[in-house]
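Have a look at the structure below before the remarks.
Note that this complex is displayed minus one protein chain, with the remaining chains in position.
Chain nomenclature is as follows: A, B and C, assigned in order of appearance, with residue numbering initiated at 1 for each chain independently.
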Amino acid sequence: MSLSVELLAFTPEPDKVVAASARLCYSDVSACSLKEGMDERKSEKLLEHLLKSGHMSPFEHVAFTFAMDGLSRVCTHQLVRHRLASYSQQSQRYVLMGNPQVVVPPSIAEDAALRERYMEMVQKSFDTYKLLVESGVPKEDARYILPHSWETRIVVTMNARELHHFFGLRLCKRAQWEIREVARRMLALAREKAPMIFNMAGPACVVSGKCKEATSCGNPYTTVEEVLADVLDF
Amino acid sequence: MSLSVELLAFTPEPDKVVAASARLCYSDVSACSLKEGMDERKSEKLLEHLLKSGHMSPFEHVAFTFAMDGLSRVCTHQLVRHRLASYSQQSQRYVLMGNPQVVVPPSIAEDAALRERYMEMVQKSFDTYKLLVESGVPKEDARYILPHSWETRIVVTMNARELHHFFGLRLCKRAQWEIREVARRMLALAREKAPMIFNMAGPACVVSGKCKEATSCGNPYTTVEEVLADVLDF
Amino acid sequence: MSLSVELLAFTPEPDKVVAASARLCYSDVSACSLKEGMDERKSEKLLEHLLKSGHMSPFEHVAFTFAMDGLSRVCTHQLVRHRLASYSQQSQRYVLMGNPQVVVPPSIAEDAALRERYMEMVQKSFDTYKLLVESGVPKEDARYILPHSWETRIVVTMNARELHHFFGLRLCKRAQWEIREVARRMLALAREKAPMIFNMAGPACVVSGKCKEATSCGNPYTTVEEVLADVLDF
Partner (left out) sequence: MSLSVELLAFTPEPDKVVAASARLCYSDVSACSLKEGMDERKSEKLLEHLLKSGHMSPFEHVAFTFAMDGLSRVCTHQLVRHRLASYSQQSQRYVLMGNPQVVVPPSIAEDAALRERYMEMVQKSFDTYKLLVESGVPKEDARYILPHSWETRIVVTMNARELHHFFGLRLCKRAQWEIREVARRMLALAREKAPMIFNMAGPACVVSGKCKEATSCGNPYTTVEEVLADVLDF
């Protein structure tokens, strides 16, 4: 298996829902007629204003749900640290692990000898897992011997405000490559459905033109397009 | 104006999305093919199992957004105490209040003399508000004289897990009548779109057959249908 | 009554707890010996680094609990919108309101005629409340006629990360005067107990030297001391 990120569900007409909710706050319009009379141009102006001034709460009204396969438990351990989100992850307590399926870091994959050594260890770990299970050790205990690289599957829901925050942290070049690639694909998928909301998304270098890290990467992105084009295969 | 609650947006196919996410946790299926091969009967069984055993996390993957007009600030002050939700409310700082529009509690409305006295006070409060604004007092300060009953408008998003929690508290007969009626309408709207998810929703008397309040109302509901039929006009 | 904000409880040695937690992340030290060997100078350097680089999660390990009297329900409606916090508020459903006790906005208080008109309305509203209660209307319904200015009491707990966020929004000169004064007192109390944590707290103009508002107030603060000296009596 290799990394796969798909959009399982999302709030329909996301740009319109956010613009309508924001409009309620500042004008004398009834909530129930909000979506009427919002033309596209006005919505775009309004969303741009919200993003620039940091008034992010209307972005919470729309959410995106991603289905992900083939990411490591290193990556999901980082991912689930984002608490304003919802997760359903495949359980290693209940599901028997089949053949070895692991993520190989590019820094290892690119060196044939290291890669061989790595894969050999993965196979040995898996053989031990199988032996333990066959000896009567519960699956939930046998998995303690599996490596962090072991692949997992997860469904993730975040609203658009949290996605902006998540993209800010995880698309930064100082984030780890695996979660960066996951974030990149999430942004590509979400932006297709909500171009206005995610027009200005990504790390601080892109959004505000100014790095916030203590130690900068020295090679900042300049546009969202550049972020999206920075594909990492593994 | 009178109370109006409408569904502004919701995650499409909510029953299916929750069932698919739950299925990932316990079976060896890829996340990206989750929605395939889920028949309706299996989904229903699965959701019923989740609700009965209290495994509520998959219900977080779907959300409902309600647009509300004509509720009092008494009610929204209670509403916004639910923190696992998102709100956009019409601002009394920026929007000039027009004619007096207030909620009249049924216990007052049903007595002609009390109602008259109440409405008279509302009018006087509003006259003072107008006078203050005309005297140069900022809108945000003048509103300090408006009564709690003053109507407001709000957009509310909750996911299905939080909705279950909210319905449990706010459809109880010991909750205040105004937020109960708001909750009743929310349940009616959500249940229409997600019949499996909200098949067993409402106060503890309905969901578990057992009151959890320290002092019971003495007259519990027995079915969701009964909850939904208990309309309050105001 | 007039506004009163006191510190009801807080995590002891807050500066030290935050510094120790942060230190765990980046160095090979056991969690259980964290507080040993942290000298004050090192802690200060570390906290300064965290604040500057925006690595705020260690600040969540310490919390402050404030007891507040004499603030209006306008103010608490704004306050409870901060969802990463805990609240216990005096209930108008259960507690009978005694004599009229209201917040008077400075813009009204400073004009004798307006103030008189305002207080007259407050008294009339309260007379109506009393009449309603004496006529058998439940307290929870009678209060619909009380003005927004009515005083309330609340206990509020926030951790230091959320406090930083709260101070950023609510000490801005564009925030409303009442919640600004509440926030100012909270900062003064918290800073006394945790000088390193709250050394650089307040609106963007103070923290980053750059306004983030769409429309600036035109008269930014320059230091925390200036923020703390900007007392508002009401």
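By definition in this document, a residue touches a chain if its C-beta (ideal position, glycine included) is under 8 Å from a C-beta of that chain, and two chains touch if they have at least 3 such contacts.
Model, not experiment: these values are computed from the prediction.
**Q** Which chains here touch the chain that is missing from view?
**A** Touch partners of the hidden chain, whole complex considered, are A, B, C.
**Q** Just name the one of A:11, A:65, A:90 or A:149 that touches the chain not displayed here.
**A** Touching the chain that is not displayed is residue A:149.
**Q** Where the complex has a chain not shown, which of C:44, C:69 or C:213 is the residue touching it?
**A** C:69
**Q** Which of these touches the unseen chain: C:90, C:176 or C:216?
**A** C:90
**Q** Tell me which of A:121, A:214 or A:229 is the one touching the absent chain.
**A** A:121
**Q** Touching residues of subunit A against the unshown chain: what are they?
**A** Against the left-out chain, subunit A lists 72-74, 76-77, 80-81, 83-84, 87, 92-93, 102-108, 111, 114, 117-118, 121-122, 124-125, 128, 131-132, 135-138, 140-150, 176.
**Q** Mind pulling the subunit C residues that touch the left-out chain?
**A** 1, 4, 6, 8-13, 17, 20-22, 24-28, 30-32, 34-35, 57-58, 60-63, 65, 67-69, 86-91, 94-96, 98, 153-155, 157, 159
**Q** Pick out the residues on subunit B that sit against the missing chain.
**A** 49, 52-55, 212-214
Everything that follows uses one rule, which is that only the chains that are shown with their structure count from here on.
**Q** If more than half of the interface residue numbers appear on both sides, call it same; otherwise different. Which is it for subunit A and subunit C?
**A** Looking at both copies, the contact residues mostly coincide.
**Q** CA centre of subunit A versus CA centre of subunit C: separation in Å?
**A** Inter-chain centre distance comes to 34 Å.
**Q** Whole-Å distance, subunit B centre to subunit C centre, using C-alpha means?
**A** Their C-alpha centroids are separated by 27 Å.
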